[in-house]
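Note that one protein chain of the assembly has been removed; the remaining protein chains are unaltered in position.
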Amino acid sequence: MSLFGFHYRLERKAIGLTLAIILVASIGGLVEIAPLFTIHQTVEDAPDMRVYTPLELAGRNIYIREGCYACHSQMIRTLRDEVDRYGPYSLAVESKYDHPMLWGSKRTGPDLARIGEKYSDQWHVAHMNNPRDVVPVSVMPAYGWLLTTELRTDDLGLHLKAMRRVGVPYTDDMIANAAVDAYAQSNPDSPLADGVTKRYGKATTLRAFDGQPGRLTEMDAMVAYLQVLGRLTDAATKSTARAEAGQ
Amino acid sequence: MIAQLTLTERQHAIMISAAVAVLGALMILVGQDDAMSIHGVLVFVASAIMIFRIGGSYYAPLPSDDRLAHYYDDPSKVGIVLSMIWVVVGLAVGDWVAWQLVNPDLTFGPGWSSFGRLRPVHTTSVIFGFGGNALIATSFYVLQRTSRARLPDQVSPWFVLYGYNLFCLLAVTGYLMGVTQSKEYAEPEWYNDFWLVVVWVTYFVIYLRTLARRKEPHIYVSNWYYMAFILVVAILHIVNNLAVPISLGHTKSYSAFSGVQDAMTQWWYGHNAVAFFLTAGFLGMMYYFLPMRAGRPIYSYRMSIISFWGITFFYMWAGSHHLHYTALPQWVQTLGMTFSLMLLIPSWASAGNVLLTLNGAWDKVRDDATLRFMMVAGVFYGLTTFEGSFMAIRTVNSLSHYTDWTVGHVHAGALGWVAMITFGSIYASVPWLWKRQQMYSPKLVEAHFWLALAGTVIYVFAMWNSGIVQGLMWRTYTESGTLAYSFVDTLVAMHPYYIARAVGGLLFLIGGCIGAYNIWKTIRISGAAAEQASDVPQPAVVGAGTLQPAE
Partner (left out) sequence: MIEHAFLVGFSKSFGLFYLIALSIAVVIYAMKPSNKKQFDEAAQSIFRDEAGPWR
């Protein structure tokens, strides 16, 4: 009756099948994926690469929350028409701080890998508020509430800490000041603004992204994120320039 | 149904529900200022309902030992009903988002109804809600019959079924609130992922325990497929969902992987979710219900074994065909393409097995819409896998990737294969399970069949057109060497196809509703006149099943 008595042999067959399935199925993935974890040995690094500021990270999380990745890719393939349309093709290093990556699999709307600073803040705000105000035939939903919803900042430190645990080099200083930096990045005139530049570098953009200084909305975060896409490092433009010079 | 449980089983069920209720209370407590608390309430209420339902019948008369002379089919029955509920919801949301691409103002304003949040509700409802419940329900059914053993106990199957539906419910309500990991088909957040692991392990243990009690020395091939489905989905799920939550009181987590590694892990997962959730499990279904309904054994049992191992080991290498021309190293792309092409062999072996099994029984296929569902499923399986292998070729993929061609391929597989084989199997098993002579209305089955077929064909053709048109427009250059079309130009070109797709989807949805109604009526008609004695399915209603040896 019991598992190990009379039916021991039959049981062995089921376990054998189980093990065989696990073995046959898992080896393929292991052998193929493992080398990718040593890839940093061959891919050139981007020493100028900076991490997302707390405000940009918050924007990225809104991008994820709203499911923007369902319609927009962030991966320019190595094809001539894509490079002509969207800019230099995407490099592996460019998404090394992207947990998770947002390469996407469908372009219901255009690629966004290099959308940063291609349009003005005002354009983005108008577009997010109602896409059809600026692109009449667009099928993108309107995200008007971003402009009126206050951005939640009290837990941003936790976000940065979790990102550090998965390998992104946030410093203690950055984590401690996360909420303040988020506010300051969208209030360039505030005395706290210097801290952002100090911690994240001079190239960091400080602006009232949503056009309402003094108020920190989800729109600020979203536009700050969109404006930094493709601009965390200029490794891609450099490598394209090098390729062209080499020809 | 609770009357079937023994006293200890009732106690266990209450204890498990109470433990889950405690988890829910904890979630409410620690997740106070987060969506987690809302999920806590859901978990708590769900388990409270369970406790009350079991408690209410706690003193019901105990079951007699007679029950042990029958298979334990209650979980399968409930699973089929749940599956039909999910499919109606999932198809309706699918068609809603399809209309949103025709007219974007159909979100009506609030955040939860925008395309990006509803799309995963659609995919999760149909794949996990509809497909998953159908797989669980049929796997219990098939496992018992092919082993000639009853399920080992009467609590763990319920835990698996209800626990799984709780997972699905948390998933879709989460997306509406914006709780998502953004990984396609792995959107649920970390706490829900943990929960699924518990449920899934229990599911597999039931499998092993039942097999251990089987009478037949050989394990029937359907069970191989179901086992591969459960095991590999577990592996994929655990690896791809490795993440660090920002705190135990928050829903949000950060994936352990980033960039290229994350992309490869995600599509290793994504592609094999297709392989082991949407393919292997449903092949298991097919290898039982098709022969039973047709009244003839599978054409080649050997071929089914060869394709089993083929699928199990080829698929695992193929994920990188989702990343052609990206920043993924090229050798990985080539490897993915090669294995995708070879996948055609085991895939067509299965599709061929379907058609060859029916060869010589075409009169039954003509008369019996249920069998026709299964036949069409086999044809679409062959088509989709051919198309998939074709799209995995790098140069073809350079055109198809990012376009509606992919969506067309997905739905050729999802509507044509997954949904058709499921509807066929459900129509076959409902009369067997509820001991009716036949479905309430065979005419409505017929109507469902034609609506489903028409809907699928319209959907797939519309998306092929839309995808190829868009892909070609993107890469068209003027004579002076500049891009000929803006992105917006392609939107205008795709508009008519989006309307056609939404209409096709509507037909498919109507068919699904008719199916749900028909099944409901079959369950509700008093079975007195129609009762069958046997626990074992009666071969097809039309044309007495004459058994013929294979090969």
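By letter and in written order, the chains are A and B; residue numbering begins at 1 in each of them.
Note that a contact is a pair of C-beta atoms (placed from the backbone, for glycine too) under 8 Å apart; a residue touches a chain by one contact, two chains touch by 3 or more.
These numbers come from a predicted model, not from an experiment.
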Contact set of the excluded chain (shown chains only): A, B
Hidden-chain contact residue, picked from the options B:58, B:204, B:309 or B:348: B:309
Residue, one of B:70, B:366, B:443 or B:524, that touches the chain absent here: B:70
Among B:221, B:256, B:451 or B:509, residue touching the chain not depicted: B:221
Contact footprint on chain A, counting only the chain that is left out: 24, 27-28, 31-32, 34-35, 38-39, 41-42
Missing-partner contacts on chain B, residue numbers: 68-71, 144-146, 148-150, 213, 215-216, 218, 220-221, 288, 291-292, 297-298, 301-303, 305-306, 309-310, 313-314, 317, 329, 331, 335, 339, 342, 533-536, 539, 547, 549-550
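Note that in this section only the chains that are shown with their structure count from here on.
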For the chain A and chain B complex, residues of the former touching the latter: 3, 7, 10-11, 13-15, 17-18, 21-22, 24-29, 32-33, 35-37, 39, 61, 64-71, 73, 75, 77-79, 81, 84-85, 89-110, 131-132, 135, 137-145, 155, 158-159, 161-163, 165-168
Residue ranges of chain B touching chain A (in the complex, touch as defined): 100-101, 104-105, 107, 109, 111, 114-117, 119-120, 175, 178-184, 208-209, 211-214, 217, 219, 224, 227-228, 231-232, 235, 239, 243-247, 250, 252-266, 268, 272, 309, 312-313, 315-317, 319-320, 322-329, 332, 335-336, 339, 398, 401-403, 406-407, 474-475, 477, 482-483, 487-488, 491-492
